[in-house]
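Note that one protein chain is taken out, while the other chains of the complex remain in position.
Letters A, B and C mark the chains as written, and numbering starts fresh at 1 in each.
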Amino acid sequence: MYSKSELEQFVKQAKQYARYGKVADYIPALGKANPNDLSIAIYTRDGSVIAAGDTTDKVTLQSISKIIALALVLIDHGEKEVFQKVGMEPTGDPFHSIAKLEEVQPAKPLNPMINAGALAVTHMISGASVNERFQRLLQFVRKLAGNPEISYSKEVAKSEFETAFLNRSLCYFLKQHGIINEDVEELMDLYTKQCAIEMTCIDLARIGLVFAMDGRDPFTDEQIMPLDVARICKTFMVTCGMYNASGEFAIKIGIPAKSGVSGGILAAVPGRFGIGIFGPALDDKGNSITGMKLLELLSKTYSLSIF
Amino acid sequence: MYSKSELEQFVKQAKQYARYGKVADYIPALGKANPNDLSIAIYTRDGSVIAAGDTTDKVTLQSISKIIALALVLIDHGEKEVFQKVGMEPTGDPFHSIAKLEEVQPAKPLNPMINAGALAVTHMISGASVNERFQRLLQFVRKLAGNPEISYSKEVAKSEFETAFLNRSLCYFLKQHGIINEDVEELMDLYTKQCAIEMTCIDLARIGLVFAMDGRDPFTDEQIMPLDVARICKTFMVTCGMYNASGEFAIKIGIPAKSGVSGGILAAVPGRFGIGIFGPALDDKGNSITGMKLLELLSKTYSLSIF
Amino acid sequence: MYSKSELEQFVKQAKQYARYGKVADYIPALGKANPNDLSIAIYTRDGSVIAAGDTTDKVTLQSISKIIALALVLIDHGEKEVFQKVGMEPTGDPFHSIAKLEEVQPAKPLNPMINAGALAVTHMISGASVNERFQRLLQFVRKLAGNPEISYSKEVAKSEFETAFLNRSLCYFLKQHGIINEDVEELMDLYTKQCAIEMTCIDLARIGLVFAMDGRDPFTDEQIMPLDVARICKTFMVTCGMYNASGEFAIKIGIPAKSGVSGGILAAVPGRFGIGIFGPALDDKGNSITGMKLLELLSKTYSLSIF
Partner (left out) sequence: MYSKSELEQFVKQAKQYARYGKVADYIPALGKANPNDLSIAIYTRDGSVIAAGDTTDKVTLQSISKIIALALVLIDHGEKEVFQKVGMEPTGDPFHSIAKLEEVQPAKPLNPMINAGALAVTHMISGASVNERFQRLLQFVRKLAGNPEISYSKEVAKSEFETAFLNRSLCYFLKQHGIINEDVEELMDLYTKQCAIEMTCIDLARIGLVFAMDGRDPFTDEQIMPLDVARICKTFMVTCGMYNASGEFAIKIGIPAKSGVSGGILAAVPGRFGIGIFGPALDDKGNSITGMKLLELLSKTYSLSIF
């Protein structure tokens, strides 16, 4: 299908947009990234990987982890219970916004991709302790990526834990309204570790492939998550996966995808392949500017939109 | 594929939910509908139609017209020009909301499916007079439905024209911010006629089929709208087509669809068929409660979700 | 008390702030004003007038008219009826804001000093026609100012009538919610004439004096409005009279006052005197920047704060 040289050509084109973006600086540890980095891997169902850029670069998941944690709690608790604590509607607001929580009754986060909703989801990860809950999530991530080496960046987790005042504000707001009922510092410990899980774009692509294959790992033939869970996750990727640029992304690119402020993007082309991207130059909505461009080139060239 | 008797069984099941809804009463002429009515037609690419309920019942398009007007102005002006006046992002707000317009800079409606955005779209329908613009839209609708008999309800148009104070409020807000620059009463004349175009669920299904076939009429083989226009319209149907229940609809049903407060729903199952529904009992967000249930039964039974 | 020379000194000081403001340009006819103009008159209960600047300059009332129209409708209809259509609470929002109307239930304007509330008030001015209602208001203004020559600027009224799209948006929003029920164009005709009533700072000062004297004209000894009406008006001047800078104005200056985007300010020092100011250079909230400075100098020097 796609050749490595063509992919490298696309990367070169997309990199020209790095100048219009900037790396996330509100999380100190992320501010060190090089905005000109850009790597991509495409993992196909027959096991071949086409990649470009430095695929040994590691990226922390950040908001990408939201979609994986959602899959885990949907497996743990089922749709009904999960959607009692978090809604299904996209919002036109930034991901960290708190205002809408005050407007709607009851004060349920509108969807699991904004921070408030993601915190409610992480709260639902089962386990006897923060450590046990984190290990369950980490095992799930490793299985999805088929890579038992995946771990998390202690530095990034620590950096976020120390500065995540807005997320604490959201947590206490949710606690006030009965959406969460655990100790906020424990939840923040779990959430910042979750966000700090790190991997290469190849790992990301492999996880994308599992979503693309409706939850089944095509290599082990294991159904890692039920088809319905994979479907729900892909739907959220389309309606809310790219922050408050999701609508535009759906129109222009049309591939289920989830981004993180680290510059990572996980995408799933249904039935065909998974895509992992790492490009830390962000646009003003928090999406990788080079990564978006790269996906646009791929989608336009190969008609990958699901619409 | 689907048998008429099975479809009638589904209709019977769905009708039981009519008691939880109520007909739109804010538009006087719509208040006369019978909440227990429910009709559906499925139009397949080979020309067969399966239907249930009274398929001679006519429904006014109301918000369904938004997606058709959007297709027309995209053909007329191209993506770039259209999206200078209206955005692409779903909102978590009700369709008639004005508050978000004040929050965002510039004051561009967030998407063409909320009323503010739809008014901006209708404003862009080309023509020398209201009448000429309306005739162009009507011809487009007739061609999409393959039915030259389609017209509009003068009674409904008049009823809405006389009571649409909120839409006038939105128009003047948009005029203040330079999104529209025509006479508001003329725009309201055009818009209320557009909303009052009426047809049967079979007509609706046939229009849905054209979207499902990427803009091509499978019977005349004419490409009525470019593939890209059909794709953009289907994307908006998924992200914003069912008012502020679009997210939940995408999760639970996953079919591109657009509803109206008359109780109509137009749906497009990509590459396969169009669906038209008329069930005037509405839920509190303005969607046909029986129509939604019917689509859910169909989607679950036949795995119609695009996700 | 105050000498003319001292007042002239204050005017000179205040004028230096003109450079930080700019004249209203959203109403074309106001854009022609000279930002360096500044005139003031102080009208005392014994009939003496101290003035500085060119006191023959005329200023249109704009938002200052809101407090006079409020007095008239309170006389016409009484507190109870008036406050069924408009609230008593200050807001932190700009005067033309529409968002809060959507948040609160019922959709009653929060107070009569924001545009939405002022439109509801003007709607309540009694009379058989727009002309009759306007003449009643004009007679009331003339009596308050003791000046039968006062009229309105046809040019300014026309200019505002042609461009007041935002006010029309507010009107239709209020009409939708049953706050007003007259023809919007007629209300706009009346409202823009009301805003275009013009007078000198001496006239303004004399009207301020009537409020300061609890509604009694100290020269004719006529009680032009009941004490309670004067009291209510002065209270609104303090809590909402200076747009969304009213709180700061109350802290720093503490004199009941109402401003307009023409650069006029009407102020009432209870029991003592009325003040009229005209200084068209506005700050970013719509208040005369030189006028505010002038009042601050007066208030600090002579301890005029009511607090």
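What we mean here is this: a contact is a pair of C-beta atoms (placed from the backbone, for glycine too) under 8 Å apart; a residue touches a chain by one contact, two chains touch by 3 or more.
Model, not experiment: these values are computed from the prediction.
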Partners of the unshown chain among those that are drawn: A, C
Residue among C:Ala18, C:Leu110 or C:Leu298 that touches the chain left out of view: C:Leu110
Interface with the undisplayed chain - residues on chain C: 87-93, 100, 104, 110-111, 231-232, 234-236, 238-240, 244-248, 250-251, 254, 256, 270, 305-307
For chain A, the residues touching the chain missing from this view: 97-99, 102-103, 165-166, 168-173, 175-176, 184
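Simple rule for what comes next: only the chains that are shown with their structure count from here on.
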Distance-maximising chain from chain A - centres being C-alpha averages: C
Chain closest to the assembly centre - both centres taken as Cα means: B
Whole-Å gap separating chain B and chain C, where each centre is the average of the chain's CA atoms: 47
Interchain centroid distance [CA atoms averaged], chain A/chain B, Å: 32
Distance from the mean Cα position of chain C to that of chain A, given in whole angstrom: 54
Residues of chain A touching at least two other chains: none
